[in-house]
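Complex shown without one protein chain; remaining protein chains in place.
All chains are identified by letter, namely A, B and C, in their written order; residue positions are counted from 1 within each chain.
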Amino acid sequence: MSALRPWAGVALLLLPVLIWVLSLAANYDVIADVDVSRASLAPSVDHWLGCDHLGRDVLWRLITASESFVGPSLFACVVALVIGVPAGALSGWLGGLPASLTRFGLTTVASLPRFVLVLLVCAAFGNSVQLIALAAGVAYAPTLAEAIYARIQSFRHRGFVLAGQAHGLRSGRILWLHLLWVNHRRLILRHCVQLFAYFLLLETTLSYIGGLDGAGSFGVAQPDPSWGNMIAFEWREPQANIWATLAPGLATALVLLGATWTGRSLIEEQA
Amino acid sequence: MSVHLRSLRILAGKRALVSQVSLHILPGQITVLVGASGSGKTLTARSLLGLVHGIEPGIVAADLEIQDGEVIHRPYAAVDRERAFVPVRGPLIAWLPQNPRAALDPLQAVGAQIRDCLKLSGQNTGLDVAPEPWLERVSLAKSVGRLYPHQLSGGMAQRVGIALALARGSRFLIVDEPTTGLDPSLRAGILEELKRARDSGVGLLLITHDLRLVRQLGDHLLVMDRGCIVEDRPAQDLSAMQSAQAQALWQATLRLEARQ
Amino acid sequence: MLLLWLSCTPTAPPMAPSPLDSAWMGQIMAQPQLFTQTVDSERTAWVALHANSWRGAHRGTGTPARRASDLHADLALRVAGLEATGWERTLSAWSPLPAGSALPFFAGLSALEAGGAPTKWWKLIDTDADPVVLQATQAMLKQPTLSTRLADTMGNPLLERVDQHLAARLGESEEWPSGTAWTEPLSSGEARSIPDPQLPWTLSVMLLSTDQAVGMEALLFSDCLSASVCGPDAMAVLGVDPNLGPSDNPNLARSIAQSLDQVLDTWARDQRKNASPEALGLLEDLQVVQKFRGQLLLSLADEALDQGHPKQAVVLVQYAMDLNAPRTLGPVNSPTHFAVLAQAHLESGHTREALDALEVLTRSYPEAVGADEILGDLAILEGLDRQGDSKEN
Partner (left out) sequence: MFSLLIMAPLLSMSTAGAASFRYAEDQAPGIVNPLFSTTMGEARVNELLFDGLYSDSQELATVPDLVQSDELSEDGLTLTLRLRSDVSWHDGRPLQGQDVAFTVQAMKEPGTLSTEAGRVSFIERVETQGDSLVVLHFTEPQVRPQDKLTFKILPSHAFSSTVVTRSDSFRTRPLGTGPYKLVTYNDDNSITFQANSEGLGGKARIAEVVMREVSDKSYQAKLLLYESLEGLVRVLPRDLAVLQNNRKIELYPYQTNSWWYVGFNQARAPFDDARVRQAMSYLVDVDALLAPVGTGEVLSGPFVRSSPFYNHQVSPRTYNDTRAATLLEEAGFASEGGMWTRDGEPLTVTLSAHRTLESAQEVVINLQSQLRSGGVTVEVEFLDEAEWKARIWRQQDYDLVLSQWSFDRNEDVREQLHSDGARNFGSYSNPEVDALLNEARATRDPQVKKAALRKVHALASQDSPMIFLWTLDSYSAISTRVDDVVIHPFYFFTWVRQWHMGS
């Protein structure tokens, strides 16, 4: 089991990505799918997970909901990488004043709780998933940068770095290729997996809260589906198809589990 | 082409770690730098490459001059040091640190690292970047290319280090304590490799505390003690060494040999 | 409280059988096949009776059809009463009455039907009114009674219509009165349409049957525990004091309704523990408890109206209703509920709310349209000098 776990984790993580591709390829219209004659249908051959209380196909919405987090969370990862990796790597490599300044800046960002930071950004600049992704990426960057900083600093004077320099490898090449790519890509990947999971949870939470007040003030607003707003939309309905509430919750749990397993396997092999 | 280092002085605070050191490395010759631990020999060697980290600003002054053809004259200065050494590191001088395994990227296969050096050297562009010939040149099996540093024995690591330097195409090679921790047969093999390198025209600076090496393959001998060169002479007839420190070292070596 | 607690403990002696056990509900719970036997012969009519869709039921034959017919007759009588009140109040409040209109003629007819004095209305008929109206009024003034047929209708359509009603009531004609409205031009160019105030009265006479049913057929779905114990009496037997008190206190009505709920809840709980699955199916499918409860409260509401306590009546009917389908006739919400509610609202001055209740009736019972229209006029009159207010949300 423990040997299978990393693979199961990766499989669970890849699942939403595959679903995302499927959803982009498919021609499901989230807006026009309402059909109250199908309200709260139980799962059947035509609708594998049944329908929600407006008669929309739960499975299709579950699939389409991947659009609300897969792309944005990848974007969040890119943002975190673009900010966190250079900041951490350069301050670790250079040390001294540049490192102090960069780390001061990052610590300032990190001192705000991430969730609060995201909410602040939403409140100030409006509520869109891309913006939330940007905020999440920025909010996560200090964590990534700090991790990389610590590692680069400890690797900075290892023999092979000196040898590489002696061989005439340019600092940039040693830093980016040998230190970051060859030696720390797992670390970076693990942080990306963590951020992916974090963003999924964030988006789901925000969309859930947004879905509760019926007006979609946070996160993804109906009719666009999100696993969070799907739960919020259904759970108060006394006659709801139980799958319409459970399925998005289970999907979230599975992907998070996948992220945990994958992340753990990346740590184990690192050591 | 030869390397000349003149008047090197390295300070840590007010204490001089190295003072007034001058040395020359000539192509096709092995210069052996001998000294007890802490005598400043590794520091001197690294200063040739501008790799004196952690004690800066420690170098007060030195002239590094590489003659013949492209003459580079670099008065040491705190400013812009890194860039000043770019043309030196690799194409001119390679360095094999004391623990050769630590000098290899732990997470990259040996072959890939040799390939990197080949690419860097610029001499093997295009298709001919296979690491195998270089492994063979240092008497290693081709399959070693697929191994990672932690899978190498000490001797193999040392050979890989030499192969890297050769692949890099450096004119000069600084070898720090190549035989430490090796059993006699392996030691002989490594010395053989170094000789072959010398014979191919590479100038070597061999750093060791073992005077026996000087006898086996030295062309020129430098003895350091407490940051100063105390003996600077051809490697023949070691018994005629002038300084008391060098003599003491020589006697110690003889006693060691006798015991063995 | 202590008693309740005792009844819940397993060591308590078994409770005395509830009077409900011997009533129709208890019987069908004990012997579900009895229910099947009873309804098998006239299944359609019984289903319609259960759903309180009387118009459908009384077209059938047999006991359920006759019972539905009786209930419909009762409803028609209630609607007639509402309409009579509506005519009286509307025309009293209407000032000045439109000149030359036939309205007072119909007001007089309505008053006569309700056992009141028609003359004060008929005397209001202007001499410049439609000659047909004038002629009919004069004829009616000469014979102000509706117990015998008219001596001579003189080809007057209004008199002919009155005579048609009388013929139908006396069984001298098989023809049902048409119930079409009387129209006359309005100043604004539209038509004034006056509903026939006699229609519900005639219906109530024609629909009333002489039901001979006994036993389960007579009692099923009724508000009776036995043939002799019905309505408020049944409540007393069940241990709920149906005394509505001297004043129109809605709180008292609420507490009566709540104590009734306790009795019925206890019984239903016992049934759920002990009854056979088949019987339990009946309990749920037929909504036995809700239906019986609704009927009892309705009869108490009727009682409250008789005592001049309309606020209590409103509370009791609202308790009796199934609020999940508040504007739909169904097994719990019978047409009588809406008729009683309309009357209670009307008597407490809430004419507009009475219309809410009446409107539900007009959808299935066109004879209520007349009452709805005339009470609508009353509601308008009451608001004529008011300024409407409207708000968002």
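The rule we apply is simple: a contact is a pair of C-beta atoms (placed from the backbone, for glycine too) under 8 Å apart; a residue touches a chain by one contact, two chains touch by 3 or more.
Predicted, not measured: the structure shown is a model, and the values here were computed from it.
Within the full complex, the chain left out of the display contacts the shown chains A, C. Interface note: of C:170, C:227 or C:325, the residue touching the hidden chain in the full complex is C:325. Considering the whole complex, the residue from A:15, A:39, A:74 or A:94 that touches the absent chain is A:39. Interface with the hidden chain, as seen from chain C, comprises residues 90, 94-96, 98, 186-188, 190-192, 250-251, 254, 258, 261, 318, 323-328, 348-353, 355-356, 358-359, 373, 376-393.
Where chain A meets the omitted chain, the residues involved are 29, 31-37, 39, 53-54, 205, 208-209, 212-217, 221-223, 233, 236-238.
Basically, only the chains that are shown with their structure count from here on.
Centre-to-centre, using mean CA coordinates, chain A is 49 Å away from chain B. Work out the mean CA point of chain A and of chain C, and you get 65 Å between them. Per-chain Cα centroids separate chain B from chain C by 114 Å. Multi-chain contact residues of chain C (touching two or more other chains) are absent.
Within chain B, not a single residue touches two or more of the remaining chains.
Of all residues in chain B, those touching chain A in their complex are 46, 49, 51, 53-54, 82, 86, 88-91, 93-97, 99, 102-108, 116-117, 120, 161, 164-165, 168, 170, 174. Interface residues of chain A, counted against chain B in their complex, comprise 157-160, 162-171, 178, 182-183.
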